[in-house]
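A protein chain is absent from this complex, but the other protein chains hold their places.
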Amino acid sequence: MDDPKLMDLQTKLDEFAPTGRSALLPALHHTQKLFGYIPQAAASRIAASLHIPLANVHGVIDFYTLFYRQPVAETVIHVCNDPVCAFAGSDSLFKNFYREVPHQAASGGLETIALERSPCLGLCEHAPALLVQGMATAGAAGQSWQDIITGNFGRPHTQITREVDILTSNCGKGAPTWLAAYEASGGYQAFRKALGMSPAEVISQVKASGLVGRGGAAFPTGVKWEGAANAPGSPKYVVCNADEAEPGTFKDRVMMESDPHRILEGMLIAAYAIGANKGYMYIRGEYIHQFEVMAQARQEAMTVGYIGERVLGSDFSFDLELRLGAGAYVCGEETALFESIEGKRGLPRIKPPFPITHGLFGKPTVINNVETLANVPYILSNGAEAYRKIGTERSPGPKLFCLSGDVEKPGLYEVPFGVTFRHVLYDLAGGVRGGRKMQATLFGGAAGAFATEKDLDVRLSFEDLKAAGLPLGSGVIMVFDDSRDLKQILLRLARFFAEESCGKCFPCQIGTQRQLEILQNIASYGTSAGDREQLEDVARTMTDASICGLGQTAGSAVMSAIQQWQDLFKPARERKE
Amino acid sequence: MIQPDRIVSTTCPYCGVGCNLQMHVRNETIYRVTTPFDAVVNRGTLCVKGRYGYDYVYNKQRVTTPLIRKKLQKPGKRTQAFDLDEWRQVSWDEALDYTTQRLVEIYQRDGSDALAVYCCAKATNEDNYLLQKMFRALFQTNNIDHCTRLCHAGSVVALQMAVGSSAMSNTAAEVIHNDVFILTGANASENHPIIALQMKKAIQKYGAKLIVVDPRRIELVNYATLWLPEKPGTDVPVFSAMAHVILKEKLFNPEFIDTRTENFQDFAASMEKFTPEFAEIVSGVDRNLIVAAARMYASAKNGAIYWALGIPQHVHGTDNALALINLALLTGHIGRLGTGLNPLRGQNNVQGASDSGAMPWHYPGYQRVDDEAAAIKFEKGWNQPSGSLNRQLGLTTTEIVSHIAPDGVRAIHIMGENPMMSEPDLNHTRHQFEQLEFLVGQDLFINESHAFADVFLPAATFAEKDGTFTNTDRRVQRVRQVIPPRGESRADWEIICDLAQRIEARLEVPTARWDYAHPSEILEEMGTLVTEYAGVKYKRIEQVGLQTPVYDDNHPGTPFLFAEKFPRGRGKFHPLEYHACAESIDQEYPFILTTGRVLEHWHGGSLTRHSWLDDLYPEALVEINPVDAEALGVKSGDTVNVRSRRGSIHLRCKVTEKTTPGVVFIPFHFHEAPANILTIEAIDPLAKIPEYKSCAVAVTRASEKDLKNPEAQQARGRY
Partner (left out) sequence: MTDDITLTIDERPVTVPEGTTILQAAKSVGINIPTICYHEFCTSNGLCRICVVEVEGSRTLVPACVAKVSQDMVVRTRTPRVVNARRTILEMLNASVDLSEDENIQDLMHEYAADEARFPLAEPRQHAILDDNPMYIRDYAKCILCWRCVQVCADDAQYTYAINFSGRGYHTSISTYYDLPLTETTCVFCGQCVGVCPTGALKPKREWLMELGYTPDQIMQMTRTERKSRMRRPQASA
């Protein structure tokens, strides 16, 4: 009680109290900012103020990797552990740190620093990626630990290559495009136009555009909006899924840090169309900088009245809350994301029912990815016709691809749907780095599948990729040259899934662990008889029987590799014969 | 993993809820208790006592051989003997012959009025029926009572006066059909845990609204829409003010009042003075809360009232209960599913013991002893000479104690109870017990009362005998023998039959019948004399119990009462006046003490303090509000002295908002710090129930050295 920090916390908790359980994540973030971790006494205060059972507060703290129940170092450095960053040298960064730290610790300088392995940080084009107290570094491989620790590093600048200029026109300038600049470039005209239309007209425009979700599931956006608009129940919610965590993906990060208002405009149009007066934007916990940019953009939009009561004098009112995640890939799954906003462990729900009828707080909800929403202003401004002129018949519009790995020009690429893989990789990105041969390219992220040379002429569209057995996913194109060990890649993907499985359903909870164990064993001792069958059984069971997309795709890279490279998991003895 | 030799289905021996227990037995040891998820009363749930609290059966301190005191006890010099060294182990023959000889001696010398018996709300219907039969038929005394006098006597008397039946009107599980319910003077989470779960379910899953009227911030307040924190003993003004609002705002049910009630005008006139403003001054409850509660209850589709001992345990306990009954009659929230007047009964078989005639004014089935026709009926039924049964009302529990005197009560037979823990003003009780000429204890352990006894008859536990319990919603359920009786202990009904036959032989009177082969025959005999039990047969309650009344072999039982009429015809409104509690606070005694129970313990502690349950809650704690604690300069865990005009105890305190400022709470289970040393022997004039829920005390800081057992401490997080 006497602890002044606890009294500070209580003041903040009194503000959070009316929000109830849904304020749990913000309260925990605030607590951790104050104390550096979440002490039991603070957690008890949170539980009492927000009316959450103590054990449930514990359950939530323990679910998210960025919350700590014990004191941690003053400076926490996250080192990406995924294949691209590993191949770019994150492992040796790690090793060097441990080699160097003891010396420094003796002199009293470093004992307050902790290094943590992390899943993909969304900085793949700057591999090996580091976050120093939430700040992204650029070119960590070339810097000394001393510079990194003291914060003496440059901020990464993402290279953007455009064949169309719709989503990223305000991106890549090294600073956010704030409201004035956004409006000067025609920003918020689409929203103003939408306010002059009926919600049904807005929905029919979006339906006519053929826009489908860019988060990975490719569901027609207009159909989703219509479903939520027609669903009985109120209030209704619109949620922006900015929990970008699929390994190899960084497009949403770039858009948030560069052009925040485009996303807000998309959300406003969606909210107006479905009759939602409340929106949430859920940003992954590692994107602290992007969270701050969005928060400032929200403030700007509130100041001029895009967000608030009776927006621009219309009957439409809208309130937006931003939520920062706390280290859980699974929260990118839409229902897990709802749970997380509601202040619970981020566990996916059983579907059906679907979000359009039973979403956030059990109410009709539209949840869209950042990139999806960023398409909406263009559609409203230019009409569905114009939009459909871009891309292919069944995949209209522009698409962002995230190129990383062994490629000459890693970065963000905005192209119309329908260009070939070869075009992007060789014509735009300069081909495989160092002129080496491409061994494999992972499409779709950790939950993806491998392409090889034979796939170079596949057109990048939903329909063409599907025919080739490749997922578009979130637009990940992760290139590996012929020097890379495929089994190492698979092992790292397997570790990612094992660490990120929420643990709800048995197939994924246990399957991701078994998959990891088998691949670890192969990495250490070589392949034994039965390994491949075990991997196949585990992968098939996860794919067939898991609750959500995480489990259903946790074995897909392994299955894809087994199909592409028949001999990959032949027992060592057999191969010798 | 242990495989059971057998799994036996029986009924929990603790509270009135009546949960089904499936006892798993290996090598005659009960090692696990489960309960079926389709069990009609408790639906798969149990509380800590039901799940784990059976282990007293195996406690080494349990007495399993008959005992006689080594040193002959003389009136005025009677002492307590807890140590077995002070007792002689004897045969059953010797113990029963000795008991027979002493009881008959006193009876023949001083007559019927010299004898008294405490029946037991923990024992079966059969045990209680036989014990009252023995004293009524053989000794012609009506000095027969049990702890119902100390718990719901006020409710029973009020319900008898107003509607003519004293049981819970509806089934506990019907709470999910309430849309508004009032819970008052009842801490269900601790005392009726399974009903509390059903209440929470009704609120959380069925949208029911709860109004708590209680001086304590009980756990269910967390689930309540309204909490009216009244000062102890101000129930009549609070509930009458609600009636006042309902009358003023015309929220009453005129059709129900016209067709089903009487005395409305007199009642309505008496409510005039109970304005919310007046109630606020007296009770401390914000008048707006009273108005809101009145509107909410009156405008409910189905409203119900649940109460426990906070209502009757007052000098105006009967009036308190009448105030609740008035509300139900006014709004017509009675006689339908999901409504009702529901006194939550404390003991597992307090309903049954009352039904079985363990009461001074009634034969079994609430047939009055001063009713000639009833007396003749029982004379016939028990094969007694015409005119032999005593037509005078007998003494109540508290009166039995106060009548111990050379020309009053000389000998008492106590089955199972422990007046030396449960009576108010224990110093007085102790003095009275010392004056007894002869005392028989029949129980499992030598408790504070039996320690005064001359002879101790070791009884079997609930797990070692067959019989029936009747739970709080009038459901007669089977109790089954799970394991053979430990040592030489015997079922109570067997002990009574054996003793009664010896007494009859000595008195040389015709037999009232004691040759039962099985308890089922006892219940059948009772059914011939009590119409409400006529259809209750063991073969009908093998799986699921029947709710009384069950008028014949084909009658399906009665889930809720008063659908068409009240037993007395019309429900009667009672005009009320406000009376203060017997003792009010002053400068010397500035706190109101209220007493009660905790989840882990049962009453005098005979069972639970001989169980591992005691590990969970090993010492008495006085609950003090943080505001008072700060003024007293104490914090949780500090030792305090609590003193009343009658006595003083030392115990640790628990600083908690569960109790309101100015009020302290002490559970009465702990012989190391017995709350009833402090309570006042002031009784309700009609129901004769003592005022356990309010007396004036002083609280001061004390030293840990003053505690009888300072080691007993257990950090707990559930408060």
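Here the chain labels run A and B in written order, and each chain numbers its own residues starting at 1.
FYI, contacts are C-beta pairs under 8 Å (C-beta built on N, C-alpha and C of every residue); 3 or more make two chains touch, one makes a residue touch a chain.
In this text, all values refer to a predicted model and were calculated from it rather than measured experimentally.
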Touching the absent chain when the full complex is considered, from A:A17, A:L54 or A:A523: A:L54
Residue of A:I350, A:A467 or A:A572 touching the missing chain in the full complex: A:I350
Chain A residues that touch the omitted chain in the full complex: 40, 43, 53-59, 62-63, 69, 328, 345, 350, 352, 498-507, 509-514, 517-518, 521, 534, 537-538, 540-541, 543-547, 552
Missing-partner contacts on chain B, residue numbers: 1-2, 26-27, 29, 31-35, 37, 43-48, 51-52, 55, 58-60, 193, 197, 200, 204-205, 599-600, 612-616, 618, 714-718
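To be clear about the criterion, only the chains that are shown with their structure count from here on.
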Whole-Å separation of chain centres (CA-atom averages), chain A against chain B: 62
